[in-house]
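Once you've had a glance at the structure underneath, I'll fire off some questions.
As you look at this complex, bear in mind that one protein chain is not there, while each of the others sits in place.
And now, subunit A:
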Amino acid sequence: MRAAAAGGAASVRAALRGNARRYGMVIALAAIVVLFQILTGGLLLRPANVSNLVLQNSYVLILAVGMMLVIITGHIDLSVGSVVAFTGAVSAIMLAEWGLPLLVVLPLAVLVGGLIGAWQGFWVAYVGLPAFIVTLAGMLVFRGLTLLVLGGESVGDLPSSARRLATGFVPGFEAGGVDLVPLGLGAAVAALVVVGLRTSRSRALRHGIRVVPAPAALAVQALAVAAVLALCAAFALHSGVPWVGALLLVLIAGYALFMAATVPGRRVYATGGNPKAAELSGVRTKRTVFWVFVNMGALSALAGLVFTARLNLAAPGAGTMFELDAIAAAFIGGASASGGVGTVVGAVVGALVMGVLNNGMSIIGLGVDWQQAIKGLVLLVAVAFDVLGKKGTLASGLEGLRGLFGGRGGGPSGTAGTDGAGEGSPLHGAAQREPAAQEAGDGGVEQHHRQGVQQ
């Protein structure tokens, strides 16, 4: 009996270790929430503040989802802040000056964003310029165009329909002093999550696919349900479900499913993991990259519209540094700079880590100076854990550090990497990969292949 329990605990531990990458940030997010709940004396999780958190971070969440896809393909988009500003400005002009209804402006704005994405995707995917350069140029170009269309001034006074999108709530249905809409929504989402997780698990079991052990699976389900229900309870206790919250829910669920389960989603991963191998397996990698940029542009436009509506103002300086928030969210959420790795849910968790930090630090009255510095360190530490965790234990990373400072690279046996491939310390791993990276400059036949593939 005890042995069985111990075995179960061990298997849960093993599963946790195996999925540390996946669960690590969720645990970190939970820790941050608890920390600030204490530091703010319970203010953080007040229903009004939870509702506010969602509204405040809505556009970063939208951008983080798009950015995750871009980073999975091995690229980067530095222009999203400027694209948010530009599309926000165009939307504001259409809404406030031309008097177009929101239902017309929304698709038009997304179309404009998509066209911007297509422009950048063309240069990155088909011409082969580095995305860093293309989107750095885009950052300047679209900031300039924002100034141009706004004539250097702000455009405000949006119609109420637009403002409702960013700050309004789904009409409630009260019964006995409780709003049933958020509770119903919460119950529905929780049920969907549980049914989805359980069916995929039982299907997996039926086909002999390895899954996490039952206690771990149960814990994950319980956590997910608790989070959803808590969020909806907070909504119910405040003013109901924000329109933006509903929009986010649909977007996140849609993109998470797209990336995890569909053929095009799998091709995005393959394109980022090894573009040449993907191409030679019949994946149209250029087209994939192109559409990922179109998608980023479209989501930037959506974020631009939400942001403009929230402020009730399109300003020339809007969206500055948004790209960095989105990029940070993606990397905190487990993306890899070399591409091929990352999940939509990870990006959401990453964005929430940043959002809770922002919100919590503001409540306790920490200055912007400290906020910036702390967020920067959180990004660094999150990615460092990720990288070291992948290479082996943290201990082997510290060992590498010792080697760096002239100490002995060696140490007690058994610490030289846990990956079994015999990579040794991370420092050595890096040294070993160097030649492979250098091969990019190879002459001769190999070079022909590469150029051929890239052509």
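What we mean here is this: contacts are C-beta pairs under 8 Å (C-beta built on N, C-alpha and C of every residue); 3 or more make two chains touch, one makes a residue touch a chain; residues count from 1.
The criterion applied here is as follows: contacts and distances are computed from a predicted model.
Engineer: Leaving aside the chains you can see, what is the UniProt protein name of the one that's missing? Options: "Protein-methionine-sulfoxide reductase catalytic subunit MsrP", "RNA polymerase sigma-70 factor", "Sugar ABC transporter ATP-binding protein" or "FecR family protein".
Structural biologist: Of the names offered in "Protein-methionine-sulfoxide reductase catalytic subunit MsrP", "RNA polymerase sigma-70 factor", "Sugar ABC transporter ATP-binding protein" or "FecR family protein", the one UniProt assigns to the missing chain is "Sugar ABC transporter ATP-binding protein".
Engineer: Given the contact definition stated above, which residue among A:160, A:281 or A:372 touches the chain not shown here?
Structural biologist: Per the contact definition at the top, the residue touching the missing chain is A:281.
Engineer: Just name the one of A:54, A:155, A:236 or A:270 that touches the chain not displayed here.
Structural biologist: Checking each option in A:54, A:155, A:236 or A:270, the one touching the absent chain turns out to be A:270.
Engineer: For subunit A, enumerate the residues touching the unshown chain of the complex.
Structural biologist: Given the touch definition above, subunit A has residues 200, 203-204, 206-210, 261-264, 266-267, 269-270, 273-274, 276-284, 340-341, 403, 408-422, 424, 428, 432, 434-436, 438-439, 441-446, 448-453, 455 touching the missing chain.
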